[in-house]
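The following block contains the structure, expressed as structure tokens.
Note that this is a trimmed complex: some chains were dropped, and none of the rest were shifted.
Just so it is clear, A, B and C label the chains in written order, and each chain counts residues from 1 on its own.
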Amino acid sequence: MNKNFSHLDEQGNAKMVDVGHKDHTERKAVAEGKVFVSKEVLEKISGKISGKSDESSKGGELSKGDVLAVSRVAGIQAAKKTAELIPLCHPLPLTSISVDFELESPAGKDNIQAGGEKSSERVEDRKESAIKIIATAKTVAQTGVEMEALTACSVAALTIYDMCKSVDKNMTITDISLIEKTGGQSEK
Amino acid sequence: MNKNFSHLDEQGNAKMVDVGHKDHTERKAVAEGKVFVSKEVLEKISGKISGKSDESSKGGELSKGDVLAVSRVAGIQAAKKTAELIPLCHPLPLTSISVDFELESPAGKDNIQAGGEKSSERVEDRKESAIKIIATAKTVAQTGVEMEALTACSVAALTIYDMCKSVDKNMTITDISLIEKTGGQSEK
Amino acid sequence: MNKNFSHLDEQGNAKMVDVGHKDHTERKAVAEGKVFVSKEVLEKISGKISGKSDESSKGGELSKGDVLAVSRVAGIQAAKKTAELIPLCHPLPLTSISVDFELESPAGKDNIQAGGEKSSERVEDRKESAIKIIATAKTVAQTGVEMEALTACSVAALTIYDMCKSVDKNMTITDISLIEKTGGQSEK
């Protein structure tokens, strides 16, 4: 109830919170998000991951994994740019970043619903296929790394979008949220 | 059916698409997305926008608008960094970027649903309040600006998250998608 | 007398001073500077700050504050880029940055003089109105943050210039200097 925007002073002006008095402690945050993609995109990408590639499809399928490899690199690099992208974030010496993916096909996952009317039309088109992104950031610092994990997740998603948009023009990036946060107190 | 990932060569290796042969034409893209926030966050932010501020709340309410002002600046600056963030994007001379917001409260909007089981728990907590972000990018170039609009939208959303996380720890960034694209052909 | 440029070696070549042996201590620096603007610019901007806005001017005046909000964000972000902009600066984990403004009108301030002949002509034109910028940077590090405070101040001033140049083409950025420095020894 008496919680306040820590990034605004009494006059409501933006400020970077002073964390100079806080202890340097180990901190970790995990964020996840999804890109809803067409069945076609999912099949092209899953060629590598599901390991179903046989000789005939090799040239093609094998390398589709590069979509995820490029997205992973983009997510890791973006985490390091968080303080540059988010105006009031503190620069942090990240000790670890990782970005992982899970492919979700309609068969393996029931009842995916995306928000609102417009999206539900899309669900038909997409046949409820999704690429799930899980980003983990760690540091030993005076403030937490949730924004770093969320930024890695968002930019990894944007990169998937960029690489797949020649195949699917109706993707949606969705459900980006913080899954886990440990270390430090809760405020940043 | 025969659509392919334009960002992968025949071996599946990442490449930046060659757009040197394309015409310089006017291009525009509009992306939108939402941040689901608690009722408390929405009320704090809407102080300025709804114009309901009376004298007594002035010091506080008025300035809450800075959350959106900072988010807008972050989105605009991020659009200019798109080619740095998304590995296979081309650097483009953006001629215009704008980021706008709409506040959605449960009263003004029925039936907001966010994807999946976990999220639906959150819906209760959030009381279906949301900040909608609309980002528009324009250029005169050889390739389109959908990634610029989507990046502006994503980073504006992350900035809202950052500035409101001391008040609400359960926000979700969702439904980021391309709303409009004009100019050029469809492939990038 | 025997002070030397610490950023040059014995041959006069540029080098980054080795601070590896220094203690990590709390350090703070405050810099300030001014942008001389026309009376018209000052009035447009002060609409919000002086609180003189009446109903009729609301739509217009209220929002002029965005000039300062955008300038503040630009200053804060520039402070984080100091080591990228100033070649021999060390990268520092800033713990806090803030940028504040004071509006100075001729009525409230006598005797403003700006350096030299050319500028004194301008003073007439500008009617001695100014926006004062105060930037504060803090860190816990092996070297001081005066360049971070000065950089925040300079880029905030440039941003004001950019946003007001459609109204006033004769602005001058002036009197950027270090006001306070605490923590560490005096050399960087």
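Keep this in mind: a contact is a pair of C-beta atoms (placed from the backbone, for glycine too) under 8 Å apart; a residue touches a chain by one contact, two chains touch by 3 or more.
For clarity, every value in this text was computed on a predicted model and none was experimentally measured.
*Asks:* Just want to confirm the stoichiometry: 3 copies shown, so how many copies does the whole thing hold?
*Replies:* The whole assembly in this structure file has 6 copies of the sequence.
Simple rule for what comes next: only the chains that are shown with their structure count from here on.
*Asks:* Can you name the chain that lies farthest from chain A, using the mean of each chain's Cα atoms as its centre?
*Replies:* C
*Asks:* Indicate the whole-number Å distance between the mean C-alpha point of chain A and the mean C-alpha point of chain C.
*Replies:* 36
*Asks:* Please tell me the distance, in whole Å, between the geometric centres of chain B and chain C computed from their C-alpha atoms.
*Replies:* Each chain reduced to its C-alpha mean, chain B and chain C end up 30 Å apart.
*Asks:* Specify, in ascending order, the residues of chain C that touch 2 or more different other chains.
*Replies:* 69, 73, 77
*Asks:* For chain C, which residues are in contact with chain B within the complex?
*Replies:* Those residues of chain C that touch chain B are 66, 69-70, 73-74, 77.
*Asks:* Going by the contact rule at the top, pick out the chain A residues touching chain C in the complex.
*Replies:* Residue positions touching the partner: 9, 13-20, 83-84, 87-88, 90-93, 141-142.
*Asks:* Going by the contact rule at the top, pick out the chain C residues touching chain A in the complex.
*Replies:* 26, 69, 72-73, 76-77, 80-81, 91-98, 100, 138-140
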